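One chain of protein is taken out of this complex; the other chains stay put.
Coming up: chain A.
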């Protein structure tokens, strides 16, 4: 399922690279060029002449279930805890099922042999951390920032007296029944 989507994305990226290289007028930030090849439906910018590293044929293999660890189960109280800590809403059983499928998809990573490899927690790990001089360069933005808040009192932002506890699941369902989402 996602295998095809993955390849599709890759080739799209391959195409957009070519577009950027061949056309100097396009700025790097314009994402519009990604859309065009898809809409046209033609593979105008196929990249064999440029030694693309993208495989011409999908190399994805379906991993047999037996090789994977047992599927993770997300118990109800963990769902409640996550909803409280991260303010996400799993909504319905389908939402939870989607989460479990996503975890299952990621389980494939367990098959990779990582012995002797330090875990990476940031793609920036090889970069030098930039150190700034200790000078005042900003911070005089009171007016602009206060304008962003609906409610201010004498240059202070206004918040409720304490954290408003998350409504219970039943109450939330009732609240959402009448909302547009």
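What we mean here is this: a residue touches a chain if its C-beta (ideal position, glycine included) is under 8 Å from a C-beta of that chain, and two chains touch if they have at least 3 such contacts; residues count from 1.
In this text, contacts and distances are computed from a predicted model.
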| item | value |
| --- | --- |
| Hidden chain of the complex, named as in its UniProt record, picked from "Glutamyl-tRNA(Gln) amidotransferase subunit B, mitochondrial", "Large ribosomal subunit protein mL46", "ATP synthase subunit a" or "Signal peptidase complex catalytic subunit" | "Glutamyl-tRNA(Gln) amidotransferase subunit B, mitochondrial" |
| Residue among A:51, A:115 or A:141 touching the omitted chain | A:141 |
| Touching residues on chain A - with respect to the absent chain | 81, 85-87, 121-122, 124-142, 145-146, 153-163 |
